[in-house]
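Got a structure for you, written out below as structure tokens; questions coming shortly.
As you look at this complex, bear in mind that one protein chain is not there, while each of the others sits in place.
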Amino acid sequence: MAHLLEQLEQFANLDLQRAARTGIPEVVLAERKLPAQTVAIVQRLLRDLGRVLVSCVPPETLAALEQALSAEVIWTRYGEGRTLALQLPGADMATSSGQVGVLTAGTGDIPIAEEAAALCREMGCAVHCAYDVGVAGLHRLFEPLRMLLAVPVDAIVVAAGMDGALPSVVAGLVDVPVIGLPTSVGYGFGGGGMGALTSMLQTCTPGLAVVNIDNGIGAGAMAGLIAVRAAAARKDQEPRTEN
Amino acid sequence: MAHLLEQLEQFANLDLQRAARTGIPEVVLAERKLPAQTVAIVQRLLRDLGRVLVSCVPPETLAALEQALSAEVIWTRYGEGRTLALQLPGADMATSSGQVGVLTAGTGDIPIAEEAAALCREMGCAVHCAYDVGVAGLHRLFEPLRMLLAVPVDAIVVAAGMDGALPSVVAGLVDVPVIGLPTSVGYGFGGGGMGALTSMLQTCTPGLAVVNIDNGIGAGAMAGLIAVRAAAARKDQEPRTEN
Amino acid sequence: MAHLLEQLEQFANLDLQRAARTGIPEVVLAERKLPAQTVAIVQRLLRDLGRVLVSCVPPETLAALEQALSAEVIWTRYGEGRTLALQLPGADMATSSGQVGVLTAGTGDIPIAEEAAALCREMGCAVHCAYDVGVAGLHRLFEPLRMLLAVPVDAIVVAAGMDGALPSVVAGLVDVPVIGLPTSVGYGFGGGGMGALTSMLQTCTPGLAVVNIDNGIGAGAMAGLIAVRAAAARKDQEPRTEN
Amino acid sequence: MAHLLEQLEQFANLDLQRAARTGIPEVVLAERKLPAQTVAIVQRLLRDLGRVLVSCVPPETLAALEQALSAEVIWTRYGEGRTLALQLPGADMATSSGQVGVLTAGTGDIPIAEEAAALCREMGCAVHCAYDVGVAGLHRLFEPLRMLLAVPVDAIVVAAGMDGALPSVVAGLVDVPVIGLPTSVGYGFGGGGMGALTSMLQTCTPGLAVVNIDNGIGAGAMAGLIAVRAAAARKDQEPRTEN
Amino acid sequence: MAHLLEQLEQFANLDLQRAARTGIPEVVLAERKLPAQTVAIVQRLLRDLGRVLVSCVPPETLAALEQALSAEVIWTRYGEGRTLALQLPGADMATSSGQVGVLTAGTGDIPIAEEAAALCREMGCAVHCAYDVGVAGLHRLFEPLRMLLAVPVDAIVVAAGMDGALPSVVAGLVDVPVIGLPTSVGYGFGGGGMGALTSMLQTCTPGLAVVNIDNGIGAGAMAGLIAVRAAAARKDQEPRTEN
Amino acid sequence: MAHLLEQLEQFANLDLQRAARTGIPEVVLAERKLPAQTVAIVQRLLRDLGRVLVSCVPPETLAALEQALSAEVIWTRYGEGRTLALQLPGADMATSSGQVGVLTAGTGDIPIAEEAAALCREMGCAVHCAYDVGVAGLHRLFEPLRMLLAVPVDAIVVAAGMDGALPSVVAGLVDVPVIGLPTSVGYGFGGGGMGALTSMLQTCTPGLAVVNIDNGIGAGAMAGLIAVRAAAARKDQEPRTEN
Amino acid sequence: MAHLLEQLEQFANLDLQRAARTGIPEVVLAERKLPAQTVAIVQRLLRDLGRVLVSCVPPETLAALEQALSAEVIWTRYGEGRTLALQLPGADMATSSGQVGVLTAGTGDIPIAEEAAALCREMGCAVHCAYDVGVAGLHRLFEPLRMLLAVPVDAIVVAAGMDGALPSVVAGLVDVPVIGLPTSVGYGFGGGGMGALTSMLQTCTPGLAVVNIDNGIGAGAMAGLIAVRAAAARKDQEPRTEN
Partner (left out) sequence: MAHLLEQLEQFANLDLQRAARTGIPEVVLAERKLPAQTVAIVQRLLRDLGRVLVSCVPPETLAALEQALSAEVIWTRYGEGRTLALQLPGADMATSSGQVGVLTAGTGDIPIAEEAAALCREMGCAVHCAYDVGVAGLHRLFEPLRMLLAVPVDAIVVAAGMDGALPSVVAGLVDVPVIGLPTSVGYGFGGGGMGALTSMLQTCTPGLAVVNIDNGIGAGAMAGLIAVRAAAARKDQEPRTEN
């Protein structure tokens, strides 16, 4: 394994300072890596940083991690194991009074939305979720929205596939920045998320910006950055209890 | 002019029986024709059928028609002159108790929606319109919708550009067949109506079918066919006052 | 299983009132769900509503349903098991004198067309089908068309892949609203249904509206809505034998 | 002008032998050339070959040619002047007993179809045309088709825009090679001829090959090559009256 | 004019409460409206709200506004007159300590970026701009970036056409939320802004979300919402000098 | 099996007269059919017509046919079994003096080209093939071309993937109609045959028409029709030795 | 004018060192600039650097430059004035023994090719051109190619529209790096240069790299860089006569 780690150093100059510089934790995209490669990177990051987020985890990589990581590692699974937050006991934990809302139009959008939620939590934010509140039955939308406005949240991630109409409807009803997260749910013409992405970009309601299809990490990073900064402004006047 | 008409017979075997066979009136698409060609075709159809609908009328064709047609022709202008219903006095008028609703998301969608409304009226239907009720301010939608349901209408044409979300929202709230009419309002990625078409095809709400971008005639024909047939069923039991 | 059901309530706010509001029965799209998820949703809907339609059923989900559902459930299979109509004995059955025609251009279009037929039957309509009547041999089209006009049907669903020419030809010959249902039959440029969708949207014949590629449920819902409303108009004067 | 001709020799190595080698006459595409450039090339080809075809002629180039060419040049205009066949008196004329049919779906397709007809005539073929016989009214198709089969023609060019369904219908009814010629008639999704091209490529009926959108010259060249070769085979047994 | 205003009420249910609800001022998109329509809408909004932003102003609409508006209206022109902020003396002015940065890659991106800046200013934010700092000469980027971080800004709008690389580079260097604003600068494959949009969506650097091509209003609204909320959090502890 | 055949009659109105009407034999596309469906259709066509062509044969269908068909069936395999010509002893065999050339640019294009060759042979033509003569080494092209011109052939099918340049080069060198057959060889941008199709449609050389990507049957049918008709013209003067 | 220059400094941080750093001269893209903007930038660059290249010059900008520039400026016009090389007398002139070949497939490609040639000449290279040597008549290609190989050239720019086949053919015949320059010549499917770009990217012949459609500057810069470096290597041993 030591040899593999050396190879890794040659292959990937891991950017350990990025977390410090941008406030966004290190994320390992497991999808196109061999399980052994992911395991080695995760182990190194745990050793150096104490915590790491792993996204798009294939089942065989999940198994390899379960077998390889030491028992003391603390696991949090999101989206049925698609996203993993791993940390060593006592690792530094980002804290913030940032508040993020996460909504999905359908049930198929949940694993992608969870990716965004996981990243926001790693950034120290509180995340408030409501799933399957889509446009076909508008009455299901209003209660979750009232809940998010009561917190109040600093930003809302809205995940939707198919016609991608939910983020526009939400942005038309609130004065909170909305991050549209198109998902690859959908088929035929405009399938694979293209319809959702297109209609989010074509929105008539200002206050909505988007990330790429299925890019839950990107949506979470944007929402987290907004919330952490708003929280930092609030902190200046409040007793900073979380530090 | 007689010579031009003879040329026309050579060029275009006008399908005078179509109106009788499908219940949809003859429509002259003026967009790609020379003004003189449109004038000649319109004059022949007026002589043979007593009435004609002209769509996508360019300003110079409008001027040519105004100059060429005899004073007795009765004009109805839709969508600021983009669509014209022309008839001779005493021409047979289709009658029906068919009821059609027409909604638009924005003001830019109105000329296209008027094209659909014009065709439905030529088929003898009553048309009930409400414009600029789009998704960005949902509260503007509910009163028009209640009005349409009170008629009640047999079909609803919903014209929308940009993100094209309105037809899905409407279809999710009513049990009336909805015809989605994407318009070429929009720019950038998904512009020219592609975003609207895509999200209508990706709709999560059943009870919605679509026509091509800016095809108001097609949307009107579909809605008119549905309404005329429903009205015919009602007619069998009612005193046919309109004949 | 009770635990899974509770999770489901958290994941999916099932919209039990939709059937009542729009006249379109509840449809479970099984394609992107785990077999256990589909089984749980189906069981809950059967318990609450007495009947449910399941579409895009993968073989392993079919097997899971066959094993899990109680013996009293009444099964109707469409399109070689791709679509399932499931009901408990004595469940309320929608009734209507609505009449729907369903045509396909080729044999490959049949499973998608059956999805539309299944939905129309669940809405209480009589469905009249004729398959493989495509454009390459026009003489095969005329007899089925005469049959549909003799019923007469209130709407016709026409499923076609490849060049998608059949719906236009049909709409040019009848005065019944036609719903074009493009299927993913086809390859190369314009394959996967894009050619069929494109030519249906580009049709020269009014009286045709379309749904997305392979969206049999959507086509059936549109046709069913039209037929049910026409039938309701007829019912007002006829003895309602079906209630 | 002599200077311009010299410049031309530097710019364009005109391929005077092509006509002899492939049986297809020299065609000058006027669309992207300055009027003076087209005039100079036409004059040189008339001088060297005695005849030339000019396609996609803009109005200002038409005017320039009318002014510049000597009075003895014999003009034949096709498609309202979009295509010009020019020759000097006594120039060699290709002769052939080749027979080509040309059909169009609508009137908008005629100028493109005329381009194909012009090229076939330059190759010495007899051309038999029938315009505006499109799919929306199938009954208009049968008489022209019977006429073409009675000649009988060696190849049929079928020009169509919009849904491009006519070539497939024709190829399904005859045993003559059909060249599909998509035209840029059409709008919205699949507009500009894309819908027509797509459905011709997706045809279910063998015996159909296509050229690019609005490429009347290409369609004519293919049909002409087929007809000239078939005629040559016939000639071997018939008295060659045309030479 | 009174008559035109009445027509307007029928055509456009202006949503006067939107500004209050979402914090984003009313914007009139002048591009697809007749000059008289824009003048009438602007006059009504000035009368009702005291201020209005007009975007995508064509030259003839600019002239019509200059002629029609009363002399007391206060004009601010952005992007060479493409965007106009109009207000009556004494109109309520939004105030905020929100800080927004606006960068452009090239000079061609400036008019679009100014649209974003105008909207942020209308929302009461201070806007800090640096133009033509694009990727081809990275050394020009660092000084402006240091300036923005010194403010510090709450959000940065980065406008770029062509390869759209600048937003990713900026987001990789700062911990401020970045809104990518692709512009239609560019030609050939990926032209019209598609290349810029694509590479922004494909970014490897988290903390970046995008709006549609040339949608300066959308980018400004997103940045403004973020900044106003951050400023509100700061305000709770500071003396609110701006009210 | 009898039952399956009856089902088939209901599912597929086999068009047994097509061969007689268009000169193109019946082709069974095996790709999207279950092996048992293909076997049943093949058996019926063998019984009724004595011969059948099967294309796009998957390995499992090949195995099913080998097991199911009676021993007397005569097999001809093309393209490593992708295409099968099956006949009963003594079945009528189309005869013709038609001559067809078939070229491929690379080795990957051969299975598709063989599909075209198989169809031409079923139409009674002699087929002359030369493979892997592509543009990267032009010197390999000249000898095969000289051979084809010496026959001489009535039509040439040229199969090419990647940049699809070969058909244009060939059409520029001969005066024989060329059918461009783009294949799905290729990757990245323009992959899957799109590059080949595009460049064939954009050809500068007249005398070239194309079919869809991988549509060997369509290319063969077009070439066969041309050759059979040319041969029929020749036959009128020659002793018909092949009947 | 002084005021406009000051505005310019604010708008455009001209990158005067780029020429020195990359060996590529400063190029002003005149297409999207107002004539006065272009004039001001050109005057400043002439003053600072002594020479400048202006590309995509619209006629009105050409007129403005002719009027504004002092009489001593030395003009070189390329591609009928589309590209301008401007210099003051005595300005430093790059010198190199770099040798570049430039070929075009058709006459329509010449203005774009001239843009590449102009840039190479500004870099001090000798440029050897041959125009209209396209694939439809291969025999026209061989003599120019022999000429280029005799020089010998260090790189060849090959401009082609339509099917874009020429660069692949050239790269298959020589061992010199080839830069494919797709031009926007072409129409219909794959028009506007997409067909040419696609087939160049799909080339089967190694030794070919491409730039974007109509990007003559980019092609020239690449060829110039290659040639200048090769020449520098040669210079080390030769008497540097050009300095």
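All chains are identified by letter, namely A, B, C, D, E, F and G, in their written order; residue positions are counted from 1 within each chain.
Note that a contact is a pair of C-beta atoms (placed from the backbone, for glycine too) under 8 Å apart; a residue touches a chain by one contact, two chains touch by 3 or more.
Quantities reported herein were computed from a predicted structural model and do not represent experimental measurements.
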item: Visible chains that the absent chain touches, using the contact criterion stated earlier; value: A, E, F, G
item: Touching the absent chain when the full complex is considered, from G:A63, G:M93, G:V151 or G:A233; value: G:A233
item: Selected from G:G79, G:P177 or G:G190 as touching the chain missing from the view; value: G:P177
item: Contact with the hidden chain (one of E:A85, E:M200 or E:A221); value: E:M200
item: Sites on subunit G contacted by the missing partner chain, in the whole complex; value: 21-24, 27, 119, 154-155, 171-177, 179, 197, 201-203, 206-212, 215, 217-222, 225-226, 229-231, 233-234, 236-237
item: Residues from subunit A at the interface with the omitted partner, ascending; value: 10-13, 15, 18, 32-33, 182, 184, 193-194, 197, 212-215
item: Residues in subunit F touching the chain absent from view; value: 107-108, 110, 131-133, 136-137, 140, 185, 187-190
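Criterion: only the chains that are shown with their structure count from here on.
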item: Minimum number of chain-to-chain touching steps separating subunit A from subunit C; value: 1
item: Chain labels contacting subunit A and also subunit B; value: C, E
item: From the options B-D, A-B or F-G, the pair that copies A-C, where over half of the contact pairs coincide; value: B-D
item: Superposition of subunit A upon subunit G: rotation angle, C-alpha, nearest 5 degrees; value: 180
item: Same or different residue numbers at the subunit F/subunit G copy interface, by half rule; value: same
item: Centre-of-Cα separation between subunit E and subunit D, whole angstrom; value: 53
item: Cα-centroid distance, subunit E relative to subunit G, in whole angstrom; value: 37
item: Centroid spacing, where centroids are CA-atom means, of subunit C and subunit G in whole angstrom; value: 60
item: Sites on subunit D at which at least two other chains make contact; value: 136-137, 172-173, 188-190, 194, 197, 201-203, 212, 215
item: Touch-based graph of the chains, sorted into line, ring, star, complete or other; value: other
item: Touching chain combinations (by label order); value: A-B, A-C, A-E, B-C, B-D, B-E, C-D, C-F, D-F, D-G, E-G, F-G
